[in-house]
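Take a look at this one; I'll ask things after.
A single protein chain has been omitted from the complex, and every remaining protein chain is retained in its original position.
Coming up: chain A.
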């Protein structure tokens, strides 16, 4: 502390900036103001003038300014900032051009730590419909589809807008940018690109299937440059994944995985994809879909090379088909919950081969005996964390990196994943989890028959 104080003291006098904000004088250094960022209003204030009569004047509230100045000096908000609502701080930060710093400090995805999360807020929705789909952005804005409406909350969880759509209910929703989302439904033809601020449909995208019937949306996914949509024809005899250009004008660029069914011929690789995830570390698209038939639940998981249009790997699921499946790029692993066993399995992507098999992380004996214990379970990966919902409970699976000197009985292959149950006793036994999403430093949970959205985050203080 002493040394940094000394170095500040040795700075030349001319670097000191005097400001008059709404009648109060502030003194700081050019260096501190420069921390606001090169494009911000604060960094443009020069120290050229030093005479008292020529002090730069800013016609704003001095108390609010002092909060931002403290923030620039220390990197933290002073305790005095709690005198102001977040909404007030945000609108003032927009004036000074320091909103990005505010977001970085309060909703930064790098601060996400699943072990710190606890159920802390409820986001209310208006009307009577419960959430059917939810989508988040990196910094924690969240879009919620409920009934025919989409409500958007910004990163500070302030309600931004609610718009009316043509859908009766939205089954798939994906935020494309903070103000634009892609939405589709299994009972409504076409994928709509919707402007969430103004409330109109920017683009209406349809898949031209061979039967010329309507095309419903089964799943939406995206990479940095592409938007993927799994379409099924209205007669349910053909399906495909259409790849749209996300950076340009939503032009269709590729069509992959086109399947057509004739007569009674059926095989699990013809099932339309109901989940699409981009695996960035391998540049592959994971597409999974399952089908409940007389012989039990059948499913298929494929990894697609989008550019060549080839499935580079495929797994047919017959015995303990997945209830849900997810990929973690950072772990290079795929995870599933078995629909019969209800247990979590993983598959290492690093040495994938046609013979690769799931490794069970739980009780292997359940494989044969159990009956649909995994029905409705969800798996979601966020960074190197794997979240699994079973009924109303949420489990966190994390990889524990153990020293090679430890040779325990808990080894599954060469990797160790450990389970922890999230939440407190009072959170147990809540309604069934329907969606798990992540944004900023938060986790969002929706439940069956529960209208407000749960926000799990680190509780300050």
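What we mean here is this: a residue touches a chain if its C-beta (ideal position, glycine included) is under 8 Å from a C-beta of that chain, and two chains touch if they have at least 3 such contacts; residues count from 1.
The rule is simple: contacts and distances are computed from a predicted model.
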item: Chain excluded from display, named as in UniProt, from "Isoaspartyl peptidase/L-asparaginase", "Protein ENDOPLASMIC RETICULUM-ARRESTED PEN3", "FAD-binding domain-containing protein" or "ABC transporter domain-containing protein"; value: "Protein ENDOPLASMIC RETICULUM-ARRESTED PEN3"
item: Touching the absent chain when the full complex is considered, from A:31, A:80 or A:159; value: A:159
item: Omitted-chain contact residue, chosen from A:104, A:129 or A:348; value: A:129
item: Per the touch definition above, residue among A:147, A:289 or A:342 touching the missing chain; value: A:147
item: Full-complex contact with the absent chain, from A:15, A:44, A:74 or A:91; value: A:91
item: Touching residue (missing chain; options A:37, A:78 or A:199); value: A:199
item: Missing-partner contacts on chain A, residue numbers; value: 20, 22-23, 57, 59-61, 63-64, 83-85, 87-88, 91-92, 95, 119-124, 126-129, 147-149, 151, 153, 157-159, 161-166, 168, 198-202, 451-452, 454-455
